[in-house]
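Of the protein chains in this complex, all but one are displayed in their positions.
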Amino acid sequence: MKAMLTVLTIMGLWAGRAWAGDEAPTALSNKEAIDLVQTHANYLWTLIAAALVFFMQAGFAMVEAGFTRAKNAVNILMKNLMDFSMGSLIYWAIGFGLMFGASATGWFGTSGFFLADFSPDGDPWVLAFWMFQAVFAATAATIVSGAMAERTKFTGYMLYSIFVCGLIYPIFGSWAWGSLHEGSGWLEGLGFIDFAGSTVVHSVGGWAALAGAIVLGPRLGKYQSDGRIRPIPGHNMPLAALGVFILWLGWFGFNPGSTTTADKSIAMIFVNTNLAAATGAVFALLTSWFKFGKPEVSMSLNGALAGLVGITAGCANVSPASAVIIGAVAGVLVVFSVLFLDRIRIDDPVGAVSVHGVCGAWGTLAAGIFNIGGTSAKIIGVQLLGIGACFVWTFATALIMFKLIDKTVGLRVSPEEETEGLDSMEHAGSAYPDFEVSSI
Amino acid sequence: MKAMLTVLTIMGLWAGRAWAGDEAPTALSNKEAIDLVQTHANYLWTLIAAALVFFMQAGFAMVEAGFTRAKNAVNILMKNLMDFSMGSLIYWAIGFGLMFGASATGWFGTSGFFLADFSPDGDPWVLAFWMFQAVFAATAATIVSGAMAERTKFTGYMLYSIFVCGLIYPIFGSWAWGSLHEGSGWLEGLGFIDFAGSTVVHSVGGWAALAGAIVLGPRLGKYQSDGRIRPIPGHNMPLAALGVFILWLGWFGFNPGSTTTADKSIAMIFVNTNLAAATGAVFALLTSWFKFGKPEVSMSLNGALAGLVGITAGCANVSPASAVIIGAVAGVLVVFSVLFLDRIRIDDPVGAVSVHGVCGAWGTLAAGIFNIGGTSAKIIGVQLLGIGACFVWTFATALIMFKLIDKTVGLRVSPEEETEGLDSMEHAGSAYPDFEVSSI
Partner (left out) sequence: MKAMLTVLTIMGLWAGRAWAGDEAPTALSNKEAIDLVQTHANYLWTLIAAALVFFMQAGFAMVEAGFTRAKNAVNILMKNLMDFSMGSLIYWAIGFGLMFGASATGWFGTSGFFLADFSPDGDPWVLAFWMFQAVFAATAATIVSGAMAERTKFTGYMLYSIFVCGLIYPIFGSWAWGSLHEGSGWLEGLGFIDFAGSTVVHSVGGWAALAGAIVLGPRLGKYQSDGRIRPIPGHNMPLAALGVFILWLGWFGFNPGSTTTADKSIAMIFVNTNLAAATGAVFALLTSWFKFGKPEVSMSLNGALAGLVGITAGCANVSPASAVIIGAVAGVLVVFSVLFLDRIRIDDPVGAVSVHGVCGAWGTLAAGIFNIGGTSAKIIGVQLLGIGACFVWTFATALIMFKLIDKTVGLRVSPEEETEGLDSMEHAGSAYPDFEVSSI
């Protein structure tokens, strides 16, 4: 408030304030001053976008709580709160340095831990950039919690959340986005296109989620001995819908914010993001209507998310008409992927593997196919290589990690706890104490 | 992410990045470079504002779900998701071209369908502008769903949503805001003042809602044979309140974003928007207290929305003190309008006709009365003409449309479906399966 008040000395003499204390334009050439104003706009956009991406945490919390049972709602809320909180700290301590620190090899960075490269007298851009990257890292971790909902121990959850934000995500990230003393991460060096992270963020989250769901096994009663699949409906559709709207909003930071620059290019990214989300929702609705005879709410909501994940890689290098196609395919794909996972008895309560893993892979491929500057076998090849590398790295390391956690602190709650609900057993509380709740 | 990383080559050498790849300031004169930075700020503001207006979809979903019964909650959520999703696509394909395309007559545009005028090498402003206009178009469609809640078939809903976004809204919009090869829409040419759409968006939504509510008829049991009116309370007040707060937030994009320019003029628009919403809430509360003996929650929430709708036309051309008066009148008006509609047995479950139709008309008139540059009989006359033209066009076309839908695919669900709830019958789901729900 101080800088502000030095100018606002007298009410009635409010002057338009052009400059804060940090820079005196008089000392700058016109060209330097113009550059500085543009730089300020870049900071503003990057940080506002980071705030929008942060808000996606609320979206994930609402979607995951809404799509699961009332008896586990406190637990899933706690997990969402904690993976962002712990994720922020781990990414500050370790992850950011691994992902963007100086790297001799192109495989991971080795400097910048604890934001050590920042000095109060130095350029604060590293802080703006860290803020934007930290909310991305936490997104990857949050995706996992949905697929593992309703049966994971809280301590096990906290551990894996640390590993994902501190190790699995930033190392893959360094391959595709990370900086080097000279050159770039190895995937980036090959020309891999993943502008805002269909693979880097969403597939990493989705494949880690897949490993977790496999190690955990399905929820009790989900797949019955006679072969039937019992639907376990989510307990609060208004929350889930609210969550999807919040995520859609957050994606307007996620995709166009990845420019980290306030320029004209963000317009097309906004439009592509919105069109793909819209077609994703419409096509998932139509697909569910065709498959089940009714327009299904959870599929439609997941369809919007599928479209958003799908356009994330190519949002800056495909046309709006291509975005419509990408979203439509994602909307169909997500429904069939959810059904397929159920058929092979992998229990993913919220559809996270299908939305983020599968549609993330589709979006990364599509960014090559629909590339506005034309495509080629080489472009497609690199995209497939990146998709494959992500799956191998993430699924393998996550599988090892979950097995290790399972053997040590334990990953799954006891059957009694699962039946009773994680809220009362793990947190000694209830999400809705004034209501009669009867989760199956 | 690529542009970003080329500069961030070495951790510890993070430089403030002033320019992205698209423009090289060295090639520009100082004046051109300054203009370009301002242009970037305009893009930023227009698109952030569009994101805020998008979020109003979540607000409408929460208000409409909260103000209706639990047995129909999935249905209303689906409608909100779908009218934005389909609305975005229809507005991309058809609506935008009708509203802002080249027009020889001043009555509708005939170019720019499917964003065809945009080329990757061209100026992307059309994309930023489309994004902002698309979220407006969807708002008009969403308003209708509230008034028709709890008894409309989903297929009928999807059809009318397409018509509103693709035809009714953009054609009226072209009269008041649309561009021409030379000149402007006919209402705009007369000097009609509707800065952010009290009439163009809200009254269009409100009068279409009125036509829909009339064609549908009231919910079963609402108006009893002995003349009594049965109150059908909304099932979730926290959701409704959250929705109002989200809408209020979104209006900070809706009104000041309508400048599509980042300049000083947005300050007064913010202040006016906030003061009118605040007085709307206070005066609706006081009116309900006086009329019913208790401060009533749904009236107070609608009062805030009434104030927001009321200030939308004049937010840029009335003083803050006038905004207080406009909001106060809207807050009183909305209560009496809700009571009046009930008296003439038009069943509008959420008060959409009163909030958007009636207060939209009031706001448009008020923009003339309180015009900061003075008023005149001519100004008032044009405002009244615009209000009347909106009512005639919208109500008539919507009435025909709803009658057509009713005669073909059907507009209203069966009495059994309505009694049972739309969620189980239309969507084979329930919003709250873990709770005991007993909607009347």
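Note that the chains are named A and B in the order they appear, and that numbering of residues resets to 1 at the start of each chain.
In this text, a contact is a pair of C-beta atoms (placed from the backbone, for glycine too) under 8 Å apart; a residue touches a chain by one contact, two chains touch by 3 or more.
All values reported here derive from a predicted model rather than from experimental measurement.
Only one residue in the set B:Ser161, B:Asn274, B:Ser337 or B:Thr394 touches the chain that does not appear here, and it is B:Asn274. Which of B:Leu36, B:Ala137 or B:Ala398 touches the hidden chain is settled by the complete complex: it is B:Leu36. Residues of chain B in touch with the missing chain: 16, 30-31, 34-39, 41-42, 44-45, 48, 52, 69-71, 97, 100-102, 109, 111-112, 117, 123, 125-126, 129, 177-182, 184, 188, 194-197, 233-238, 241-242, 244-246, 248-249, 252-253, 256, 258-268, 270-271, 274-275, 277-279, 281-282, 285, 292-298, 300-301, 304, 319-321, 324, 372, 432, 435-440. On the side of chain A, the interface with the absent chain consists of residues 1-5, 8-12, 14-20, 22-23, 25, 30, 33-34, 37, 39-41, 43-44, 47-48, 50-51, 54-55, 57-58, 61-62, 65-66, 73-74, 77-78, 80-82, 84-89, 92, 114-115, 118, 120, 123-125, 127-128, 130-131, 134, 154, 236, 239, 242, 264, 426-436, using the contact rule stated above.
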